[in-house]
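== subunit A ==
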Amino acid sequence: MHLWLIPLFPLIGFLLNGLWGKRWSKPVVSAIAIGSIAASFLYALAVIAKLSPIDTPYSEHYFTWIQSGFFNVGCDLFVDRLTAVMLLIVTGVGLLIHIYAIGYMAHEGGYYRFFSYFNLFVFFMLLLVMASNLLLMFVGWEGVGLCSYLLVGFYFLEEFASNAANKAFIVNRIGDFGFSLGMFLAVATFHTLDFGQIAAAVATLPVEAKAGVITAITLLLFVGATGKSAQIPLYVWLPDAMAGPTPVSALIHAATMVTAGVYMVTRVSFLYLHAPVAMNVVAIVGVLTAIFAASIGITQNDIKKVFAYSTVSQLGYMFLGVGLGAYSAGIFHLMTHAFFKALLFLGAGSVIHGLGGEQDLRHMGGLRKAMPITFVTLGVASLAISGIPPFSGFFSKDAILSAAYSHSPWMFWIGAITAGMTAFYVFRAWFLAFFGVYRGHHHAHESPSSMTLPLIVLAILAAVGGFFNIPRWLSPAYPLAENENAVAMIISVFFGVIGIVVAAYLYVIRPAAADSLKAAFGRLYTLVLNKYYVDEIYQALIVRPLEAISSFVLWRGVDETLIDTTLVNGLARVIRGWGSIFRQWQSGSIRNYATWILAGSLLVILVLGLAGGGR
Partner candidate 1 sequence: MDTLLFIVFAIVAVACALNLILQSHPISSALSLIGVMCSLAVLYLLLGAEFIAMAQMIVYGGAVMVLFVFVIMLMNAGAEKRSGKSWFAQFAGPPLLVLFAAVLAFLILRAVPKLRTVEFGTWVGGTAEHIGQMLFTEYLLPFEVISILILIAIMGAVVLASKEID
Partner candidate 2 sequence: MNFFLISLIKIVIVFGVFMTTLAYLQWVERKVLAHIQSRTGPLRVGPHGLMQPLADVFKLLTKEDLLPPYVNRIFYLGAPFIAVALALISISIIPFGPEIAVAGTRTYMQVGDVNVGVLFVLAIAAISVYGVALAGWSSNNKYSLLGGLRSSAQMISYELPLTLVIVSPLLLANHLSFREIGNSQAGYYLGFIPRWNIFQMPFPQIFGFIIFMIAAFAETNRIPFDLPEAENELVAGFHTEYSSMKFACFFMAEYANMVTITCVATLLFLGGWQPLFPAPYSNYVPVAVFLFAGVLCFLHAVRPARKRDRYTFPVFALAALALAILFALPWFQFVLAPIFWFASKVGFLLFTYIWVRGTLPRFRYDQLMHFAWTFLFPCALINLLLTALFVAIF
């Protein structure tokens, strides 16, 4: 079947554009970039059509990558139903966002660089998704991290962009450290990293009632997931990552890369099912992240920041789902979220593009006449994310909340409140941008068709995406949850509607009320507006002490005093002392040296020849 072709196309695109793109015109660059993704998408479709129904995973072995003792890692790719869903999301949404980026990036410098990185990202993401062992997945995992770094720092001349890129990279390293440890532990425990073999090995073990080795592995892997998927406590990089171009935010930081954690947890669900403690941790972290990020989202004024916190919050939802064992619900939400969040970002990008780079909601308003397509599509996306039936978000969110309702009610209630907050801040942004009077200075215009076309397609997907019954598609591997719970459904929809109504009241009907509300909750508002000072707390608790230790203990103490002064210079002094004795030998006469060599070789021959060397 040549699965390797799927990731190969983007790689070729990356190489072509990366090596020679600078010399080529923009149409050529975009044709290569989009052509490679389109080829990959179509080939993935063909593969899935050919394989379907993919009842048993189809895998291909290419070569043995690492062979060392019992440890054997192959370069294997495989496709099962879960991978199929992810493949279509990555290539499909990726294709739309690539098309969008033609218009968005049209006037930016480094056009070829952007597209080559973008293709590289898709390559690594496909590798991540199709890898059939943890190590190969980790290659993709690191690769997408690299691309994220490169693309967040795309405007590397701006200090905030390179800072944000560094932050994303470093925070991800913490998570990757956990991931690596988890892999090491898995190797030590199962002697393999292959998913199938681990699953077979785990199946023979009992479920760990208390924390055991499987719990440790899963928790360590989950540390990796919190880094990549921006969960508490490692979520801080994602809002800053909005420094990159908006298509990057849409593709990497909303639709695909950040969901890698969810995908990974789902992929190794056989481990999590054996570690209920870890699953609880996942669910709790997920739900806390959801409401925490949603509360910050309410107060943000930067349109992309709003959606960034929304992403964090929705990722929390997904983790809530997978933590509760509703893996298919989590993946379902992953898919619908890819549609509507990509749409939200692209719409926001369209607005920003139309306003010449303006991102602050306070300087927008009344754009619905100037940008009708953006207005409508963003509306669809907002309805979808708010969980209003029959839009896609409703189905997936409902699946998660139903699971929560039957498992632990408190999580359900937090989830439901979060749903309301979600609806509120999304519609707040929508209302602030498109209603009322225009508060900015730039002349607003609708975006070019290369941008609006993906918007429309994504809007259709966001509207009807809920009818792709992902849980049923995944049901052979991930059993369907209990029946839909009507109560949970009604409550969540109710909260969503409440959120929309409040937003409409505060930002359309009586705008003054919002300000008075701000004033009433002044302290709390400031706290939330500053994101609970989490960055500052990290700064004070982790970064400052580290800096202090590094500069005083490691640099001044260890490096300068111990190594430089004592070891290096001290050694040099000692050697110089001895050398002043021995350099008397250094007569400068080659013949004297030769005589010494002769004496030495004579000694060697004597020793070897007489002491047994010659028999």
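Keep in mind how these were chosen: all candidates are chains of the complex that A comes from, given by their letters.
Definition applied: a contact is a pair of C-beta atoms (placed from the backbone, for glycine too) under 8 Å apart; a residue touches a chain by one contact, two chains touch by 3 or more; residues count from 1.
For clarity, every value in this text was computed on a predicted model and none was experimentally measured.
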{"item": "Interface partner of subunit A in the complex, by touch - 1 or 2", "value": "1"}
{"item": "Subunit A - residues contacting candidate 1, complex", "value": "587, 589, 591-592, 594-596, 598-599, 601-602, 605-606, 609, 614-615"}
